[in-house]
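Omission of a single protein chain aside, the complex is shown with its protein chains in their original locations.
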Amino acid sequence: METLRIGVIGLGRLGRIHTTNLIQHVPEAKVKTLADPRVDETKKWAERLGDFEITANWQDVLEDPEIDAVVIASPTTLHGEMLKAAVKAKKHVFMEKPLAHNLETARELYKNLKDTGVKIQIAFNRRFDHNFRKVKDFIDSGELGEIHLIRTTSRDPHLPDIEFVKKSGGIFFDFMIHEFDTARFLTGSEVVEVYAGGSVLLDPRIGEAGDFDTAYAILKMENGAICAIDVSRKTTYGYDQRVEVFGSKGSARAENDRETNVIVSTEAAVCSDKPLYYFPQRYMQSFANEIRAFVESVLEDKDVSAGVEAGYYSILVARAADISAKENRSVKIAELI
Amino acid sequence: METLRIGVIGLGRLGRIHTTNLIQHVPEAKVKTLADPRVDETKKWAERLGDFEITANWQDVLEDPEIDAVVIASPTTLHGEMLKAAVKAKKHVFMEKPLAHNLETARELYKNLKDTGVKIQIAFNRRFDHNFRKVKDFIDSGELGEIHLIRTTSRDPHLPDIEFVKKSGGIFFDFMIHEFDTARFLTGSEVVEVYAGGSVLLDPRIGEAGDFDTAYAILKMENGAICAIDVSRKTTYGYDQRVEVFGSKGSARAENDRETNVIVSTEAAVCSDKPLYYFPQRYMQSFANEIRAFVESVLEDKDVSAGVEAGYYSILVARAADISAKENRSVKIAELI
Amino acid sequence: METLRIGVIGLGRLGRIHTTNLIQHVPEAKVKTLADPRVDETKKWAERLGDFEITANWQDVLEDPEIDAVVIASPTTLHGEMLKAAVKAKKHVFMEKPLAHNLETARELYKNLKDTGVKIQIAFNRRFDHNFRKVKDFIDSGELGEIHLIRTTSRDPHLPDIEFVKKSGGIFFDFMIHEFDTARFLTGSEVVEVYAGGSVLLDPRIGEAGDFDTAYAILKMENGAICAIDVSRKTTYGYDQRVEVFGSKGSARAENDRETNVIVSTEAAVCSDKPLYYFPQRYMQSFANEIRAFVESVLEDKDVSAGVEAGYYSILVARAADISAKENRSVKIAELI
Partner (left out) sequence: METLRIGVIGLGRLGRIHTTNLIQHVPEAKVKTLADPRVDETKKWAERLGDFEITANWQDVLEDPEIDAVVIASPTTLHGEMLKAAVKAKKHVFMEKPLAHNLETARELYKNLKDTGVKIQIAFNRRFDHNFRKVKDFIDSGELGEIHLIRTTSRDPHLPDIEFVKKSGGIFFDFMIHEFDTARFLTGSEVVEVYAGGSVLLDPRIGEAGDFDTAYAILKMENGAICAIDVSRKTTYGYDQRVEVFGSKGSARAENDRETNVIVSTEAAVCSDKPLYYFPQRYMQSFANEIRAFVESVLEDKDVSAGVEAGYYSILVARAADISAKENRSVKIAELI
């Protein structure tokens, strides 16, 4: 196969980002079909990008023998059904995270789909971020020695809509799940135990919805490493996304990206730019990298970086964190498998 | 009172640092007597600093009516007895941390000594460090808003002697106690609950001694703030001492001090100095600041920054952390009071 | 006019960058024709980007009434002839720097073309770089006060081919010309006097060719500001491109961009990434910005940022620097006008 023919299912914000990246940055891919119930909107948006088949019916994509792979960027509740159907139709799948909206569905998908002949990649884009990847490179090169401690911080620049919070599944499933995948990615080890919790410090309506806006977790990894996570739903200074890995031979830290490297010194202070505002700015490049990696995995028959097991295990850890927070106790992953 | 006349009890490493600082940096103080069983050694060391009375008997200092205040830098097991005797003799006291070698003694001292007429300052020197103090200033000024998250890291440049570890009381009492005081100092709030634990990743003999070499704790503060702590007994790159405070209006981070601000760019990389090697380098200035502050507190009758209650509460948190780690559960401070 | 129809003349490295940027980042532009004597090569390269008319004859572009504007990225010796023909044909022009290969041609173009009805933009891309632009923003906002001193550094990551050096016109025309434009851009003032010189420290063949590989210049600006420039043909650590502007109220510095913001601490040192390797990495975004700005200037009838006068004056300063270095004396720009 020289060119990967792709159908995109779901043309919301991320579906559009993936489509644009395929067209502009992945010459080995050809986007053939766009499927979204909002046909007119999709048509209008796609016009300036090229000629595509546009359909309201996602099954059309799976039935098309000229399509090799699908991008699934639909609402989370549809993920399971679509993924199973795609695999059945022998399409390779690039799917937005999370794998599923609850642990049970995720577990079932994991058990049934871990050994199919198709490639399935879950869009944990931070694995493809230049900063996180460089930290991983330092780990893999052995320069940091054995990994002892990991600290990650994730803080959004503004509060989410309260209606979104109510349907989100909670801060561990919706937000901290990235950190859970990062811990597995960086250590190359499994989480065995979780202690997690949170506070409502930003908006009481988040507490009324049964969720936290500020949260933490301690993950104990199989290899003895400890991962300390803290997150917040809101900063005043932009998107704060950092990780530090401390090992027996050294430490590597990924600091935030900024728009410029200008330093201004005045009577008041010495100042530099704030971090990039939010994920479309901060992770722009990682989105292109991850979908390019997916296309390469299929064309060159290589393993994907985050497969269905990454999708499943991150949900497993999120569930453990949720129980830990509710029962104020340490929860072993083994309890949930 | 214009000059504070001082006797120093215990002329080990820290006793000598305090004595030298009093002589060189605190003109309002006059060191009159040095008490240490190692009389000859002490005489020889003190020679170049001036004329002092030197005695093997610490009670001599308390009985001398020309002495206003004492510095206690003796072994921890003697702290309780000496402190009580000094207060009884109406001497002001500057005492090395920790307040006592166990919670019971600390509690008794706290109950009996919290309202005496003398000043008692426990030597939590980080409160007087230029970096930590600047972070505190940002908190106090309101620039950070309400405090939501605190992250502190403390990592030593080399492993302690294994014999020291055996007698140290464990990593929570000996090492992380600084972080516990820092959490109280920065938030101005009390710890209400602790979850802590650790791993043995550096030296199996530390595990055999019943201790950890790598440890973490989550502190929940009365005001809702969360403090995430991680510590390690050994880095390869110097003394790593950082704190970050995240609040509703902003964040302040204290980075490590380095010997120079030179940046060298070569084919290999762009590099700068490592952090200062260890506490005598990193906290040198804070030692002078804390003892100067003590002398001022007495002469100007002002409150000390870290009194007997700071000594007691830090031990309370250390005990809670110890129980938490042993029983793998969250421990409420109220259980221990 | 809603869409700007463009012909590109010269499809070497920069012609291709501009073409790609027009297609991918400037939806208001439509590239219609590509003109280059290497027709087959150009066809092959252009294939994956879309459908274009491809011609060996640059005059075809000017004669096409359906073309509104041209990008000229041909060899410098052809610049003058093409520019005059394009203006005569009433095409707007985006032209690679330098304006001309000698001062006489540049002066003639400047005198004849400064008041034509078409837009002419010279590709001084640093004016569109995020870092340089941010420094300019600080100047324009008044935060730096009046400008007193400017320091710029430009250092390439590797030596140019010696054959290139021989035909380049010398380090002031080929290399430092960017700094000359930067000085005018940042201060908004004209150069009145130049003192310049250089050394041969990297490769004796550069000296044999009558050129320097390491050079400096002091520019005195009409408003009293002083600009100190140093350049080198070769570093070991990447592309070093910095500027500092010091004014009566403060200073702004643009530091180098790096691939990641990861900091690694080991026993050896605390290190970060080297600067981005060379101009295609460092100035990638500025190339897109400058051509987008050109298209906007035409469509919205706004002034361009670097017109034919910027092309002329930078060459004037380069000539003054060249004389200064050869005669080891300060040269007034007025001598050359």
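As written, the chain order gives the labels A, B and C, with residue 1 at the start of each chain.
Note that contacts are C-beta pairs under 8 Å (C-beta built on N, C-alpha and C of every residue); 3 or more make two chains touch, one makes a residue touch a chain.
Fair warning: this is a prediction, and the values are worked out from it, not measured in the lab.
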Selected from C:A209, C:A228 or C:A268 as touching the chain missing from the view: C:A228
Contact residue for the chain not shown (choose from B:E81, B:E255 or B:E335): B:E255
Residue among C:R107, C:K136 or C:R155 that touches the chain left out of view: C:R155
Chain B residues touching the omitted chain (full complex): 24, 27, 48, 130-131, 134-135, 138, 143-144, 249-257, 259-267, 273
Residues in chain C touching the chain absent from view: 146, 148-149, 151, 153, 155, 195, 197-202, 214, 216, 218, 220, 224-226, 228, 230, 232, 235-237, 240, 246, 248-251, 328-330
Chain not shown, touching residues in chain A: 235-237, 240, 258, 265-275
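By our rule, only the chains that are shown with their structure count from here on.
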Averaged-CA centre spacing for the pair chain C and chain B, given as whole angstrom: 58
Chain centre separation in whole Å, for chain B relative to chain A (CA means): 42
Intercentroid distance (Cα basis), chain C paired with chain A, Å: 40
Chain C: positions in contact with at least two other chains: 265-267, 273
